[in-house]
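Showing subunit A:
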Amino acid sequence: MSGTFNILGVGILTWITFLPILGMIAILAIPSGKDEISRARSLNYFRYITLGITFIQLILTLVVYSGFNFSMPGINDASSMQFIERVTWISVTGLPMLGDLKIEYFLGIDGISMPMLLLTAIVSTLAVFASWGIKKAAKGYFAMYLLLVTGMMGVFVALDFFLFYVFWELMLLPMYFLIGIWGGPRKEYAAIKFFLYTLFGSVFMLLVMIALYFAVGSFNMFDMMDPSKFDQNSILAGFGTSWRYIAFAALFVGFAIKVPIVPFHTWLPDAHVEAPTAISVILAGVLLKMGTYGMIRIAWPMFPDAVQYFNWWIGLIGMVSIVYGALCALAQFSVGKRDLKKMIAYSSVSHMGYVMLGLAALNTEGVIGAIFQMFNHGTITAMLFMIVGVIYDRAHTRSLDDFGGMANKMPVYTAIMTIAFFAAIGLPGLSGFVSEALVFLGAFKTYPVLTVISGLGIILGAGYMLWALQKVFFGKLPERWSGPWDPTGKIYKNDDINYIELGGLVPLAIVVIYLGINPNPVIGMMTSSVNHFVELIRIGGNFAGM
Partner candidate 1 sequence: MLIDYSVVLVYLIVGVLFVAAGIVTAALIRPSRPNPRKNSTYESGEEPIGSPWIQFNNRFYIIALAFIIFDVELVMLFPWATAFKEIGWFAFWGMIVFAFILALGLAYDWAKGLLDWEKPNPQIPSLDELVITREQYLDELKKKEQTGN
Partner candidate 2 sequence: MYNAVVNELIGSLGLIKPELALLVTFVVVIIADLIFKNNKVNLGLSILGTIVSGIFLIGMSGTNTSAFANLIAVDPFSEFFKYLILISTLIVLVMSEFSEELHNRDVWMGEYYMLVLGMALGMFLLAGATNLIMIYLALETMSMSSYILSGYTKEIKRSSEASLKYVIFGSLSSGIMIYGMSILFGMTGSLDLYAIQSYLAANGFFQPAIFISGLMVIAGFAYKISAVPFHFWTPDVYEGSPITITAYLSVASKAAGFAVLVRFIKLTFFDAAGSSDESWIMMNSIPWDMVLAVLAVATMTLGNIVALWQSNVKRMLAYSSIAHAGYLLMGIVVMTNTGLMSILVYFFFYLLMNFGAFIVVMLFAHKIGSEEMDDYEGIGYQAPVLASLLTLFLVSLTGLPPTAGFIGKLVLFGAVLDSGWYWLAVIGVLNSVVSLYYYAKVVRNMWLRKVDNGKGTLKFSIQSQALVMVLGIPTLVFGLFFGPIMRWAEHSVRIFLGN
């Protein structure tokens, strides 16, 4: 058991999770300022505090990475999780009716959560750069932002189901405010749709959580993964019973709404399009991964028999998401306002379909591909949304009708955008290719037909991405953009992308390129955990050799 690394007597994972709360309290304590000068000064405080906190969080995460032992599998074995912190949180003993109610503050990571931790830290820090332009009610924005970061980090490190659920729900309210106050024209609709949809999924998760508690007697995730700990009279005991299938389906729906998979994806275009840039980045970069992380951490190991029952359907869902998401993205070229951000939102649906397909493959290549795809999609889509934000801030329109020939006007921007778009397509040499290739490799062994159909997704992806690239950058520059973006020169000194925006984009580009050439740092983290995971599911679910 890898001990934890303590700073001031508190474990490092707790620091990583709760440091943003300290930042939030600091921000709330600073007054917003009454006149122009003090307002500007306070705004700077807010920005730099947020940047500082997320940066420290990134450093701490890298420290954890350096101390991470690649060979310990974790998954369902509490003793091989790393950086464990385990304290009894609520203990109501001696209840003759409920027995002992014990909830623990149980944190720990393994090969599956480590990449997510890194992703969250990186994306959170870089999204602050994208938030640099927020001026309206900035105090609330940065406070909610930090609260959201805490929720996200907490989900990835929690190992007690109750704690997991608290963190999961904790990030709903900040998202509602962040989309609803600083968003686009239909922000209220998008925000409440997101909130209601996600809460609907979460309550099913709550019911299954309570049912599991009564079956096992504690909220500890590892006890729930261990069939020997189940009370044989409870409805969730046994193997392959219909109650277990129902419970798995309920959990799956709860997580699937977050992923999102078709047909639960309708909240995504609205939320992404209406959210401000930085929030779209976080939403696409991290929040979507929480759904699939929940599946891998909770749903799969606890109900391997149900996985075996539903596996083909899961593969089908993955394939449908890939193809349908790509088709919808392609359709953005002919419907509505031809909104670039909406196209990227649908491409997210498509890319998350690859994760589902990789999970359905249930072999090492497939699952590693799936988790790596989660990491890559986080970085790549973060880049894509930041890029759209750059042009939206200047042109105040995202419609493809209005653009053309940007390559001459903004060359550096074109270069970065090209990297992002090609990574999204899955060009070899960039990280997207490695993960998609691994997914296909793994899925072809299990479901060859579904995989072949999913290959369509790659072609369609290349279709809409290249089309968008060509539409925006090549061709003729429309008349209205022929002058400088900002004639007064106050906000945008020159036409091209400025350093703050570059500060958010360049690190992501570096990560994408580096991992395309050498994916070992990330894949190495995952391998032993994924091997153990696949073995656990196959043996636990009595898979007849596939």
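Please note the rule applied: a residue touches a chain if its C-beta (ideal position, glycine included) is under 8 Å from a C-beta of that chain, and two chains touch if they have at least 3 such contacts; residues count from 1.
On the choice of candidates, all candidates are chains of the complex that A comes from, given by their letters.
Given the structure is predicted, the values throughout are model-derived calculations rather than measurements.
With subunit A as reference and 1 or 2 as options, the touching candidate in the complex turns out to be 2. Across the complex, candidate 2 is touched by residues 89-92, 95-98, 101, 136-137, 140, 165-166, 169-170, 172-173, 176-177, 180-181, 187-188, 191-192, 195-196, 199-200, 203-204, 206-207, 210-211, 213-214, 235 of subunit A.
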